[in-house]
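Note that one protein chain of the assembly has been removed; the remaining protein chains are unaltered in position.
== chain A ==
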Amino acid sequence: MTRLRGKALLLAAVFLAGCAPYAVLEPQGQSAGSIAGLLHLFMWVCMVIWVAVVAALAYAALKRPTPAAGSPLQSAAEFDGKANWIVGSFVALTVAILAVLTLSSYLAGKTIADITGTETVTIHVTGYQWWWDVEYEDTRPDRTIYTANELHVPVGEAVKIKLDAGDVIHSIWVPSLFGKRDLIPGQHNELTFIAEKPGVYRGQCAEFCGFQHAHMGFTIVAEPRPAFDEWRREQLAQAAIPAALEQQQGRDVFLSRGCGLCHTVRGTDAGGRVAPDLTHVASRQTLAAGTLRMTMTDLARWISDPQAIKPGTKMPKADLDERELDAVVAYVGSLK
């Protein structure tokens, strides 16, 4: 019902919107849901006020004018006396409306905050220019998962995200699930959210963070508990041993050409921690922090010339010949 009303509200402009969903108005999570309800309330109240003000202005400007007085100073004291009361009561009404809005805003904020403390999953996210480092915490250190740019969460359960920044300020935001929270160097922030429906949700950095702020996206995959547990088990495993010859050659190129200085592939000598963990990179849906889809074609485009796709990215262009490139792509593409 409220969703329908929200759409009606923006009907006048919907034709402009093409096929884009109103991410904020079509919430799939508990926090975003409370906010969407609040947004509808505010939008209705504001729209009514705006229409009333414009109508009053139009009437005031276009009505039959009061008869001309001899001097502009001979205005009717009668009018001012009446207007005093009217203007005074509108000010009182303004105060009342603002009080209601402030209170409802406070209550929505409280609903969102109240789920804190009920989390079943804790994820530590660190923002870097321009990607997200992801670590699933566990009481047993050997069950900690490392990945990047993609979070999996169980549907219907509260998930805590601990937030840190590795360089400059970033801000995490998934419009369908939750509002923003900044990642600030030297300060630990947290947020808790619940994804209520299974799905794949796009998120992005919302605080300007330099060259590739536009291409600092990520994905949240919300899935039922069994699927989530299965994913977690897979992520714990070491990297797949390359089977085909080309993949093996690719691994050798990967290790000999310095890729491992920045990237980790668990189970190999590659142990760099300044770039995304690639142990299961091919199981993710996107590449380069939500910039490309995870396909062999896009993977080849990315590895052959990252600067052409994401100018300024910290990943250098590797000096590979065609055969080496194909091999590396085959290898990385096999890291499911």
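Descriptive notes on the structure:
Rule of thumb we're sticking to: a contact is a pair of C-beta atoms (placed from the backbone, for glycine too) under 8 Å apart; a residue touches a chain by one contact, two chains touch by 3 or more; residues count from 1.
Here is the rule we use: contacts and distances are computed from a predicted model.
One chain of this complex is left out of the view, and of "Cytochrome c oxidase subunit 1", "Iron-sulfur cluster assembly scaffold protein IscU", "Thiolase C-terminal domain-containing protein" or "ABC-2 type transport system ATP-binding protein", the protein name its UniProt record gives is "Cytochrome c oxidase subunit 1". Within the full complex, the residue among A:98, A:245 or A:261 touching the omitted chain is A:98.
In the full complex, chain A touches the hidden chain at residues 10, 13, 16-25, 32, 34-35, 38-39, 42-43, 46, 49-50, 53-54, 56-57, 59-61, 63, 65-66, 68-69, 71-73, 75-76, 79-80, 83-84, 86-87, 90-91, 94-95, 98, 101-102, 105-106, 108-109, 112-113, 129, 167-169, 171, 173, 175, 178-182, 184-187, 189-190, 202, 204-214, 291, 311-312.
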